[in-house]
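== chain A ==
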Amino acid sequence: MKNRIFIVGLIIILGFLAIAAIAPQIVPCDPEAQDLYHVLEGPSRQHLLGTDDVGRDLLSRVIMGTRPTLFIGVTATFLSSVIGVLMGLIAGYKGGFIDMFIMRLTDTFMCMPVLIVVLALVAVLGPGIKSVIMAITFINWTSFARIVRGEVLFARELPYVEAARAMGASGLRIIFFHLLPNVTAPVIVTASIAISGNIMLESAVSFLGLGAQPPTSTWGNELRIGYSYLEIAPLFSLVPGALITLSVLAFNFIGDGLRDTFDPRLSNTLLNKNVKKSEVK
Partner candidate 1 sequence: MLLKVLNLCTYYQTGSSYVRAVDDISFELAKGETLGVVGESGCGKTAAALSLMRLIPSPGRIVSGKILFEGKDITALSIKELLSIRGDQIAMIFQDPMTALNPVLSIGEQLVEPFMIHRRLSRKVAIPLCIELLNKVRIPDAGSRMKSYPHELSGGMRQRVMIAMALALNPKIIIADEPTTALDVSIQAELLELLKNITREQNASLMLITHNLGIVARYADRVMIMYAGRIVEKAFTLNLYQTPLHPYTKGLLDSVPRLNQNNNKKLTPIKGQPPDLANLPQGCAFYERCTLKEARCKAKAPTLKKFTCDHEVACWLKEEGK
Partner candidate 2 sequence: MNANLMLKVNKISKQFPVYRRTVFKKKIGALNVLNSVSFDIVKGETLGLVGESGCGKTTVCRTIMQLEPLTAGEIFFKGERLSMLTKKELRQVRRHMQIIYQDPFGSLNPRMKVLDIIGEPLMIHKITSSKGEYKDMVADLMMMVGLNPLMSSRYPHEFSSGQRQRISIARAIAVKPDFLICDEPVSALDVSIQAQIINLLEEIKDKFSLTYLFVAHDLAVVHHVSSRIAVMYRGEIVEIADKDNLCRNPKHPYTKALLSAIPVPDPKERYKDEHALLRGENNDLLDVPSGCRFYPRCPFAMSLCYQKRPVLNKGNHHEHLTACHLHQES
């Protein structure tokens, strides 16, 4: 069951990636070409999904929108995972004051309303793709740090890690040969789930008008404009929204599938606060 879900997710994402890769080649019309005589039209042979409020072809807009949406989701996740893994490794391996500091920092980030912080940061940095990526990275690295730290703390006590110490292995050897491999699987799982969250976040920011700026087309932007014309041209907002949902869903499917194959133990660490519970002792 989980395997099938994983494959479905993978196919959807590969499809999106393929579309994003060749988007300019496959758009039926020029996505920028306005036609004020044909605005907010329903589906027709010429415009399969109809037109937007200035007469641009909706299908072409949506196809082009694949690019920034995926780009932001993936890039923000990649950046935050790099920062998070580093912080987590340091916190878990060094312990002591550094650990305490990093953990309190993650606590701080975790109790902030993500959307408002991102909106505020984007407002500070000025709207645009770059700021959205930076803002998301800024708030998103903590979940990686937490998971990596937990895994490192767990792995440090494993018998085979102790066996390596008894053999006389150096600290670096233990980190690279014995601790790091334990961390990769959970990080990959977290990342695929984080991508879905970040796509959703980006769309929300765009929906509120602070994301990528026109004329760049993102699904969130289309949705925002389309929402005003819901009664006249429902496809205008329903289609980009469906695409957002589909991509978020697909990344979640992949994450679930990976989690099940990699390690059943993870299904706890991700959602609940396993790490926290071990601190109770």
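Selection rule: all candidates are chains of the complex that A comes from, given by their letters.
The criterion applied here is as follows: a contact is a pair of C-beta atoms (placed from the backbone, for glycine too) under 8 Å apart; a residue touches a chain by one contact, two chains touch by 3 or more; residues count from 1.
Values in this document were obtained by computation on a predicted structure and should not be read as measured data.
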Determine, using the touch definition above, which of 1 or 2 touches chain A in the complex. 2
How about chain A: which of its residues touch candidate 2 in the complex? 158-160, 162-170, 173, 177-178, 181
